[in-house]
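With one protein chain held back, the other chains of the complex are shown just where they sit.
Chains here go by letter, A and B, matching the order in which they are written, and residues are numbered from 1 within each.
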Amino acid sequence: MADKVLMKGNEAIAEAAIIAGCRHYFGYPITPQTEIAAYMAKRMPKIGGTFLQAESEIAAINMVYGVASTGLRVMTSSSSPGISLKSEGLSYLAGADLPSFIVNVQRGGPGLGGIQPSQSDYFQATKAGGHGDFRMIVLAPASVQEMAELTVHGFDLADKYRMTSMILADGTMGQMMEPVSLDFKIAEPVEKPWATTGTQMKREHNIVNSLFLSPDVLERTNFERFKKYDTVCENEVMYEEYMMDDAEICIAAFGIAARVSKNAIVEARKRGIKVGMIRPITLWPFPEKQFAAAAEKVRAFISVELSMGQMIEDIRLAVNGKAPVTLCNRVGGMIPSPDEVLDAIIKVSEGGNN
Amino acid sequence: MVIFDKPHALADVPLHYCPGCTHGIIHRLVAEVIDELGIEGKTVGIAPVGCSVMAYNYFNCDMIEAAHGRAPAVATGVKRALPENIVFTYQGDGDLASIGMAETVHSAARNENITVIFINNAIYGMTGGQMAPTSLPGQITQTSPYGRDVNHCGYPIKICEMLSTLDGPEYVARVAVNNVKNVRAAKKAIKKAFENQVNGLGFSLVEVISSCPTNWGLTPEKALEWVESKMIPYYPLGVYKDRHADSNE
Partner (left out) sequence: MAKLTFKTDNCKGCGLCVNACPKGVLSLAADKINKKGHHPVEAVAPEKCIGCAFCATMCPDCIIKVEK
């Protein structure tokens, strides 16, 4: 076990990306994720990599598209309004089946919103990353250690499935400092015969492209891509169960909301309320089987979110009417306190089925 | 003895362009230059959105299709990742001078070591002939049916003049392909724009005044006359910036 170092969440992502072999970073300043860019600006020149401050988020994501086309590991990071600008590029990356790694350190919205933590880009990340039918692997860390681990994992998954994987964090996760172990196992490099690195006059030319003017061909590429997504759903779901063995109430929460909820669960247990938590680590693929299974055991779900209730829709779909699902939320950069979550638990345990 | 034949870097497939559209001439010039410099095996081309969107099918080097206007950003990524490769973009006026203006200006300002081939035919061709950022004052298009009124929608953008004010770019030149003499001069400029990259000199852009017979509503021959009589007077040909002009003489 390697020594731990004290790092900010944003810095942990940056260092983990370098350890994962990423040598190309393109970004545009936006709070609260600028530490990633600052870290890369310092480190990349020292290790023969590229740090480039792009003229916009749109340019940055298209620089990512360029590097991804060559098969090399590449990333960009931003925060909510910046991710909206990148959504064009995310769609093209998906349409061209390119691997890439994106970080969204969310802030409150909509519009310019605020700069405090939020989880209100859940829909955008898991369902509407851009135009057209496509998915991204969405990873939701709840500690600085996970910020680093899921970064390495995110690069591996992106290469394995030729997809974008996105870290969906928030301002708290980005700014908080915790001890981190950076001792990672990196997956074997994936062959990329499709990459545009020059034919060397030895093969037919490779084309990276998302344009398919024949509807039958475009339909086929979509069907094939979604078969790949099925494999991702089958193999790559990650979640944590906390005190679920005897739970009668199940909290669903990710990221910072899960950390707050753990404290509330400990307090509720002291009062004899049997409550546990399922914490999705992959938001897409969503741990729907785990929630469906929990619905056979518990009598109610509470979705704790820093949004007006976005993940709650996926929980309701998974639970399929077998138990009530209520929302406990704060928005706009506000974070629910453990007491607020505890109050929600007590209310549900006292039979408030909403 | 073969005096003239299809260059190797140009794919042996029919082009989808309209009859008399000079995109085909410019494709061929780029391919001839790639052949002459012996760089096909290490060249990566970036296609735009617009009439030349399917340029990825027409060059035998590796090709990438970019989002509208983003080719210089994509090229930046490729060149930073593979500095030994040769990277070029091929973009029309809507792509380069309207939606992609920020990418154009900033890649030039960074003196990104790439080659940009900019086709200016003063119209959006692929979508059926709408007003372009380079449409001439008074020019009738689908979206300027009474002629481009500069009081309403402003003036055309002169890319070469504008970029030449920047400290960044290495080489900025405007050529045309409306007659044999100009085609030969165009090839010379395109070759220089690629040689500059091979020599590590930086951002080189060649604006090629081109025609659009279909959307201009002219025969191919009349369209080339329109290039001569209307386009070139507004967009004078020449080298607008060449940082190493002396050493090249």
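Please note the rule applied: a residue touches a chain if its C-beta (ideal position, glycine included) is under 8 Å from a C-beta of that chain, and two chains touch if they have at least 3 such contacts.
Since this is a predicted model, take the numbers as computed values, not measurements.
Counting contacts over the entire complex, the absent chain touches B. Counting the whole complex, the residues of subunit B in touch with the unshown chain are 1-6, 10, 14-15, 17-25, 28, 179-180, 183-184, 213, 219-221, 224.
Just so we're on the same page, only the chains that are shown with their structure count from here on.
Averaged C-alpha coordinates put the centre of subunit A at 40 Å from the centre of subunit B.
Within the complex formed with subunit A, the subunit B residues making contact are 40-44, 46, 53-54, 56-57, 59-67, 70, 73-82, 85, 102-103, 105-106.
Chain contact summary for the complex, subunit A toward subunit B: residues 24, 26, 50, 52, 54-56, 58-60, 62-70, 72, 74, 88-89, 92, 96, 196-202, 205-211.
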